[in-house]
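Working notes for the structure below.
Here the complex is missing one protein chain, while the rest keep their positions.
The block that comes next holds chain A.
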């Protein structure tokens, strides 16, 4: 068993007691809620005549169903309006703070927590969404939970969990030009498998991780769940503290920063911490990674050939055959030149300001291919505002991108933003499962934001390293 890791320390700090099942009852420092997975939990509370135990440690937003075009109320879609109204009622009754669209702070739940400074090192953070692992970028212990567990957290401020093993994933070296955090995590999942992390949390370390900005670390932690890990984290460091100092919470409470910093330092993994497993990846050898299949683990370098199912381990072959049939790709070819119909720049993986900046450097002065429908969906209203102030909105619109309001949008197609028929989509999101983007015949190719921009311009999956970047300044 691991010893002296951030995971061990945060777990111990939050353990209330051991339950008769052998699970631990863990205190929850921040409970994020949204409109899709919480209404049933509030319903269960009502059935049992229970109140929300820690409303001040709970924070709500709306992201999955919120329209990204016309947001006037009532929403055009009845079901979306009903979900929004339900959430509004629940948070009002319980006294929970709500970043709704009228506040200017609304956005994808995993984007707004870090922005507002409520995501902090050494907290336990849960949310009824598997990408809660994103918050681990700050050295928090953050994991997605189901609706029955949301009920538990609302009612008790705690969750029943079994302790996992810790795998340290060390990414060494310096990334090459054109290679980003997204490529690192796609490569990790390709190597270790979509189920390789079952039973583990991932600690990301090494020079390539330490060199990343907070947004890059968030992209990596975000997709821990795609590798089967329950959570992922990066130890807090100066990069983390610099981000935190700029957030609302610490701007308003500067004394808290100095007060909490010793705690943050104390939960860092010890130099001699023990891990259940260690994996090392040479970051300097990576190139931009794209997926050829229908799981996030089916990725390859942009210049690499698509594998033949026979080359893969036996248990992967059947899934690979079906994926290649669905995606209409042939072994031996590369993904370069794969025609796309839609370019989606958004999602909790890659819709933060630096993501949009990087993509804009590719887009500036160029035009979206005539056959491509391209859209930018900022991760939050704040990202949307800042990107507009910086002139990014104009760059995207002049090139022919649609500029939308914040939300989850075409990552999972729970609003009107969906693929149609067998459209192929170059996507900065996290999942390429069949049907994920709203059409069961749709084809999703995952890649980093600059690669999405390149695909939008050329109309096909392209190596972004072949496109000259424009300096925005």
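Definition applied: contacts are C-beta pairs under 8 Å (C-beta built on N, C-alpha and C of every residue); 3 or more make two chains touch, one makes a residue touch a chain; residues count from 1.
We adopt the following convention: contacts and distances are computed from a predicted model.
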Chain left out of the displayed complex - its UniProt protein name, from "Universal stress protein", "Acetolactate synthase", "3-isopropylmalate dehydratase" or "Ferredoxin-like protein" | "3-isopropylmalate dehydratase"
Among the options A:174, A:318 or A:333, which residue touches the chain absent from this view?
-> A:318
Sole residue of A:33, A:57 or A:342 that reaches the chain not shown, by the stated touch rule = A:57
Decide which residue listed in A:6, A:32, A:60 or A:83 touches the omitted chain of the complex.
-> A:83
Candidates A:37, A:235 or A:269 - the one touching the absent chain = A:37
Missing-partner contacts on chain A, residue numbers | 13-17, 19-23, 25, 27, 29, 36-37, 39-40, 43, 47-50, 53-54, 56-57, 64-65, 77, 79-80, 82-83, 86, 120, 122-123, 128-130, 132, 144-149, 151-152, 155-158, 160, 162, 194-195, 198-199, 225-226, 228, 230, 259-260, 263, 295, 315-316, 318-319, 322, 412-414, 431, 433-436, 438, 440
